[in-house]
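With one protein chain held back, the other chains of the complex are shown just where they sit.
For clarity, chains are labelled A and B in written order, and residue numbers in each chain start from 1.
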Amino acid sequence: MRRRDFLRTAAVFVSGASVSLSALEFLDPGKVLAAHPQLRWAFLVDTHKCVGCGFCVKACKIENDIPLDANVTRTWVERYVIKKNGETVMDCPKGALDGYTSKLLDQGKSGKVLVPDKEVAQAFFVPKLCNHCELPACVQVCPVGATYQTADGAVLVDRQWCIGCGYCIMGCPYGVRFFHPVERVADKCTFCYHRISKGGNTACAQACPFGARRIGNLRDPDDPVAKTVLNQRVGVLRDEYGTKPHVFYLGLNKEVR
Amino acid sequence: MVEQAAQMIVHGEAWTIKDLFVLPNEYVYWSIQIVMYPYMTGLVAGAFVLSSLYHVFGVDRLREIARYALVFSFALLPVAMMPLLLHLQQPLRGTHVLMTPHFTSAISAFGIVFMTYACIVGAEIWFVYRKFIVDSVVRLEAQQARKGLDGLLLLIYRGLTLGVRDVSPEALDSDHKAVRFLAGLGIPVACFLHGYAGFIFGSVKANALWMTPLMPVIFICSAVVSGIALCIVSYAIFMEIRKWAARHGKHWLLPDALAHGKHAVDAEHLRGVQQHEVTMTARYLLIFMTLAITLELLDIIFRGYTAVKSWDILRDVIYEHDFTKIFILQYGVGNLLPFAILLLPGLTVRRAALASLFVLFGVFMMRWNVVIGGQAFSLTFDGFMHYHLPVIPHDLETFKEGLMGALLVIATPFVIFYFLNMIVPAFMEDKDAH
Partner (left out) sequence: MKRHVWRPLFVVLGLVAIILSARMIYVPADFGSQERGYTFGFHRLSNEQEWQAFPAKFKDSAYCGGCHEDKTGSWEASAHAAIPCENCHGAAFGHPDKPEKLGIDRSRGLCLRCHAKLYMPSSGRHDLPGIDAERHNPGAECVACHNPHNPSLEEM
């Protein structure tokens, strides 16, 4: 190939590349910060108080029309048993829909295991739900704008617009999303948006007899949840993903995944 | 009411087996069709790059296979979309990707890049075959009594001329320039089409196996590899069929014989062309294979060396759970074996085709190990998910996302190619053409 030919070829190549790149368009992330100043929903979980009754899971499923017997759930409760030798055994049978009533830990295909009481160093429950992140990875990856965040921080799914590609399910670092078995679209916790935006409580928080779950407004200095988040040592889950989760935990430790 | 009598199977449950600590909503959501999707787009992109090697970079030795690769690439195009539609929970809403594209998502580019690419390949084929199309119109119009099929062909060809019948040398020269330009434009778009398929996976920060900036590059290299391999295999097979047809006078398999008379096709001559083209292409296959393997190994080595938090579970997946799939099937059968076959002296068409078959299998396993392997472990890093491909379908979902759906996707391009080849003969040897 002669040099001139090569140059011409290269020019054709580069011009082609620039045309295809212009198909991509990224908008100013500064807009992201211009959120509603008065209201930002956040959730507080006190793992010390949770007893693993699973009333929250059942209430959530009934409130939000998630079939009880379908093995997916918007919220769930995990059990952590940390042994004296440092080993950790965890389980979450049916998302704790029926609570924890057995000492046997469900290990899926590997069967059930029993950790004798005398080997247990500490054991506790951790409720989980959507973190309604400030920078939700699931929303970023939706190809059609079917999932989005409201000005007050709730991450919702438009059931009429979702194409069911599952990218948001893959994109969520917390595993809170799933396909609704009846609607056949992506589904997730809404913080009971229909209840909280009318001044109510979330179904899970209301069903919790122990006050382990609370929803509140981070922007309101008198809000009990906002006060706790501000004044106490709270943690969040998997902050390494940079999503800025807004479910805060009291009593988190390093074993919690 | 919410309570229902029968156990309700949620999407993914039918083929996922959970082990140890896996979150309640975790399943293998992206199954066989998402393996097929980058595989098929890879074949499209690879076939096109092969054809461009001749058109843009003037690799003259690839002249015959280039034209075939171009037409085959067009036949593969609709099939790149098929796995996505079979995978979607709401396939009827697939057009939303074009209607309200959300460009922060890698998938949203699909609609636009895919259409751009289809237009480029379509236009390139138009320019390559314009003279043939015009000739065909003239020939068919000259026929006194047209049979039903010829009438239809004439109608198609008339439409395809787009109202231009100028085949003067100047016009053909313009065609030639246009082909060069489009082939040049097509390479970055083809790479983009496939690179972003890699980006779809590489940008998922929640997935420890997928998240690497190398992913798009690895995908492009393996795309070119698989595309070239498929062209070698199918070219060898189609040429066998043509030789057989030429010997036995089965002209319904030889569209160029229909157009130019039976003298246009000669079995002995075909054999020479086949040998030359296949062995030439095999060299390019080797070059791209080396590149692809280097990048894939770099990825594994880098992960092992840096050993971040997720490495514990990735090591379990790579070296234990998926050892056979990765090191035996993907690297052994899919890379080392064809390497040896291609490098042994005295390469024949059959051996090149055999090696290419192994390469195709290897790239398929690579897609499998990425897509399924990436979902083989839980977000908790403390549990595993085993995927069981549904073989016998018992409902729509296990058909669509099972072996049958995958076979449907594999078979479709050949059906499309058969009809496309009737209109624009992919094996036509024309010294004036481009």
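Everything below uses one rule, namely that a contact is a pair of C-beta atoms (placed from the backbone, for glycine too) under 8 Å apart; a residue touches a chain by one contact, two chains touch by 3 or more.
Bear in mind the structure is a predicted one, so any value in this text is a computation, not a measurement.
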{"item": "Displayed chains contacting the withheld chain", "value": "A, B"}
{"item": "Per the touch definition above, residue among A:Gln107, A:Thr190 or A:Asn217 touching the missing chain", "value": "A:Thr190"}
{"item": "Those residues of chain A which, in the complete complex, touch the missing chain", "value": "27-32, 34-36, 47-55, 59, 62-64, 98-103, 117, 120, 122-125, 135-136, 139-140, 145-151, 156, 158, 160-161, 190, 192-195, 197-198, 200-201, 203, 206-207, 209-212"}
{"item": "In chain B, positions touching the absent partner", "value": "95, 98-100, 102-104, 115, 119, 122-123, 126-127, 162-164, 166, 170-171, 174-175, 177-178"}
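Please note the rule applied: only the chains that are shown with their structure count from here on.
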{"item": "Cα-centroid distance, chain A relative to chain B, in whole angstrom", "value": "36"}
{"item": "Touching residues on chain B, where the partner in the complex is chain A", "value": "2-4, 6-13, 17-27, 29-30, 56-58, 84, 87-91, 93-94, 96-97, 99-110, 112-113, 116, 180-181, 184-189, 192, 200, 203-207, 309, 378-383, 386"}
{"item": "Touching residues (chain side chain A, partner chain B) in the complex", "value": "1, 5, 9, 12-13, 15-17, 19-21, 23-26, 61-62, 65-73, 76, 88, 90-92, 94-95, 107-110, 128, 137, 140-146, 161-167, 169-179, 181, 184-185, 240-242, 257"}
